[in-house]
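One structure below.
Here the complex is missing a single protein chain, while all its other protein chains stay put.
Here is subunit A:
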């Protein structure tokens, strides 16, 4: 496909960031509003898929040199690590901690270890989706 698809490329350059930001929003809002790591991860992955569709795999790999296998591994480790924090404090496995903090710019914000766990989920979902699509798409 050697078509010079200017309109597509231009719109994607804008819409990629909108989708990406939206996915981050959905991911962060997960604890109080619909969303969370899973949907957020999937949406991020679809933003990346959009890039893949517009450009080809090699270009995307050059733009975003991410090892998705590593990403999945980091995600799993993060999720497991978060779940194990409580063990070191003498609590049961998988106990979460949260508290409210005054943070500059953001104001009174709740910080929650569940968020770390959710980040693990997010990373795994993005990583796995990209592994699947890249390996199937890149296959000759």
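Going forward, a contact is a pair of C-beta atoms (placed from the backbone, for glycine too) under 8 Å apart; a residue touches a chain by one contact, two chains touch by 3 or more; residues count from 1.
Here, contacts and distances are computed from a predicted model.
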From the list "2-oxoisovalerate dehydrogenase subunit alpha", "TusE/DsrC/DsvC family sulfur relay protein", "Monovalent cation/H+ antiporter subunit D" or "Multiple resistance and pH homeostasis protein A", give the UniProt name belonging to the chain omitted from this structure.
"Multiple resistance and pH homeostasis protein A"
For subunit A, which residues touch the unseen chain?
26, 30-39, 42-43, 46, 69, 72-73, 75-76, 79-80, 83, 94, 96, 98, 110, 112, 114, 117-118, 120-121, 124-125, 127-129, 131-132, 135-137, 139
